[in-house]
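This report concerns only the one structure given below.
A single protein chain has been omitted from the complex, and every remaining protein chain is retained in its original position.
Chain lettering (A and B) follows the sequence in which the chains are written, and residue indices restart at 1 in each chain.
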Amino acid sequence: MKFNIFRAPDGVEGGAPAGPPVIAAPPVVHSSGPVGPTKIAARDVSVFYNGKQALYDVSLDIPDKTVTALIGPSGCGKSTFLRTMNRMNDTIPGAKVIGRIEIDGEDINAKAVDPVLLRARVGMVFQKPNPFPKTIFENVAYGPRIHGLATSKSELESVVEASLKRAGLWEEVADRLHSPGTGLSGGQQQRLVIARAIAVEPEVILMDEPCSALDPIATAKIEELIDELRERYCIVIVTHSMAQAARVSQRTSFFHLGRLIETGDTEDIFTNPRERRTLDYITGRFG
Amino acid sequence: MNQHTVKAYGDELNQLTAEVARMGGLAEAQVADAVDSVARRDVALARAVVDRDTKLDAMHRDIERKAIRLIALRQPVASDLRRALASMKLAVDLERTGDLAKNIAKRGLILAEGEPMPPLTRSIERMGKLVSMRLRDVLDAYAAAEIDGAIAVWSTDDEVDEHYNALFRELLTYMMGDPRTITAGTHLLFMAKNLERIGDHATNIAETIYYEITGQEFTGERPRWNPDPTLEPTDDTDPTPDPTKPA
Partner (left out) sequence: MTDATVTPAIRAERLRAGLKRRYAREGRFRLYGLLAIGVAVGFLLLLLGRIIEQGHTAFYTHTVTVPVYMDPARVDRAYPQGTNFELLVAEQQLARLGVVDDAQSSKATEMRGLFSSELKFASAARIQNNPNLIGQTVPIAAPVSDDADLYFKGEVSRATPADQRRLSDEQIAWLDRMKASGLVTAHFNSGLFTRGDSTEPELAGVLGAVVGSALMLLVTAFVAIPLGVGAALYLEEFAPRGRITDLIEVNINNLAAVPSIIYGLLGLALFINWMHLPRASPLVGGLVLALMALPTIIIATRSSLKAVPPSIREAALAMGASKTQTVFHHTLPLAMPGVMTGAIISMAHALGETAPLLLIGMVSFIPGIPHSFGEPTGALPSLIYIWENASERAFHERTAAAILVLLAFMIVMNAAAIFLRRRFERRW
C-alpha cells in the first residue's frame, strides 16, 4: 500500500476534475500538541496600538527547548506577538496588551512582575544587528553587569568567554576583545548580539528576523547556531522567509491579519497544512 | 567536499543514504535467499523470505517519507537534491526487487512439494547468482558513490537477458517433452522472468546512481542480447551515443 502524499487538502473549491478515483488515502497526520513541556502559554492575547487592534485573540503554546517559528505576510502581527513575550510593547506609547501570557505558569503582565527582570529571563535579538558602540567585551558584559550576575572581574571574564564560545564567536574575536563591537562584519555582529543576550542566562530567546540583513553564509552560520542553542533555550523566531522557518524550526505558527491561523509541527505545516490560507501562503499563491 | 554549515542538514542526508544502503542489503539478501531456497528446496528459508518482505515495504515508506521531509524542509539543490531524489527512486526499485524475490520464494514453496528437477533448478540457481552479484555490485557502487561500478553493471544487462532466453528455451523444450512438468515448468518460467526483472531493476539503479553523481542523464541504448529477431524485436532508432561502446 502506498499513500499518496500529494493529494489536495480538503475543501478544494470547484470540485476535483472527473477522472480515475483517488486511491483512498490514510488519514493525514494532524499536528498533535507541542513537543515537550510548554514554556510559554498565550491565551486570548490581543494588542492595540492607539486604539487600533493589531492582534486578535491569539492563543498559542510554545514548548521548551524547541525552535518555534512565526510566519506570515508583512503586517500580520507576528512581530507584535513576539514583543508581547518580553513586554517590549510597554515601551511603545499607546500600546495596550490584553490577555494572558504565562511563562512557566506565571502571568508576565501581572502588576507584581517587573519588566526589567522579565527581560533578563527573556532575551531578544533584532533584525538589524545592534551591538552597543562599546568594545566587544563590554557588549557581552553589559547584561551580567547591570543585573549583578557577576561579582568579580574574573567571573565577568569567564561569563564573557563562555557566552562568546556558545555563540560560536570566540575564536574569531578572542584576540581583540577590546576593539569596538561595531567593527565586526554583519554576521559577526549578529552573533555578538546573540552572545550578549545569552550572557544573562535567559530561559527564552526571541528573535525578530535575525538573518534578514545577512548574506547566505552568515545566515547559515546563524541557523547552525540556533540549532545548537535550542538544546538549552526555548527559541521563538519570527521570519518572513518560509524556507528559513522550514529549515530551522520544529514548530511553526502561521499568522495572517493579526490572527493565528494554524500552528503545528513544522514538517506537517510544510508538507500538508490543514488550512487553506496556510497552504496558499507557503506555496506562494497569496495575493 | 566541505561539510554543510548546518550540521543537522548533512546528518539528515547521510542518514537517508545509509537507510537506502541498509534497504539494499536486505533486498540483496532476499534475492540470494530466495534463489537458495529454490535450489535446496528449503521450505523454512522460503517462508522466512516471504515474511521479511513486509520489512522491505516498511523501509520503502520510511525512506520516501524522510526524503519528502528533507525536500520540504531543507530545500536541497544540485547534488543534495539529486541525492534525495535518487534515494526515493532506489527505494522503489529495491522494494520491487523484494517483491519479486518474495514471489520466487512463494513459487519455490510450491515446487518443493513436487518432484525435484535438478537441471532446471540449477539453471535458475546460476541465473540467480548472476543477478545477485549484479545487485551487490551496483549497491556497492552506491555505497562508495563511484560511477565505474555502476557503468559496469549497466553494460552487462545483456548477460541476464542471455540467461533468461536460454532458460526460456530450455523450459519450453522440457515442457513440450513431458506435459506432466508443465505446472512446475511454468512456475520456473515465472521465476526466470522475475530474475530478469530483478536484473532490470539493478540496471535502473545503475542509471540512477549515474545521474545522482554526475547530474547527467544516462543516455544510451541498454545492451540487449538478441540472437533471434522474431522473439524480441529491438529498437535501434536511438541515435545518442553509448558511453560504454568504443567510439
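To be clear about the criterion, a residue touches a chain if its C-beta (ideal position, glycine included) is under 8 Å from a C-beta of that chain, and two chains touch if they have at least 3 such contacts.
Only a predicted model underlies this, so the values are computations on that prediction, with no experimental measurement involved.
Undergrad: Can you list the shown chains that the hidden chain touches?
TA: The chain that is not shown is in contact with A.
Undergrad: Kindly state which of the options A:R100, A:H147, A:R259 or A:R276 is in contact with the chain not pictured.
TA: Once the missing chain is taken into account, the touching residue is A:H147.
Undergrad: Which of these, A:K128, A:H240 or A:R277, touches the one chain of the complex that we don't see?
TA: A:K128
Undergrad: In the full complex, which of A:R119, A:R191 or A:R251 touches the chain missing from this view?
TA: In the complete complex, the chain left out is touched by residue A:R119.
Undergrad: Give me the subunit A residues in contact with the hidden chain, please.
TA: 86, 88, 91, 93, 116-120, 123-124, 126, 128, 130-133, 142-143, 146-147, 182, 193, 196-197, 200
Here is the rule we go by: only the chains that are shown with their structure count from here on.
Undergrad: Just give me the whole-number Å value for how far the CA centre of subunit A lies from that of subunit B.
TA: 47
Undergrad: With touch defined as at the start, can you tell me which subunit A residues reach subunit B in the complex?
TA: Listed in rising order, the residues are 2-3, 5, 217, 220-221, 223-224, 227, 243, 246-247, 266-267, 270-271.
Undergrad: Show me the residue ranges of subunit B that touch subunit A in the complex, using the header's touch definition.
TA: Interface residues on the subunit B side: 5-9, 61, 68-69, 72-75.
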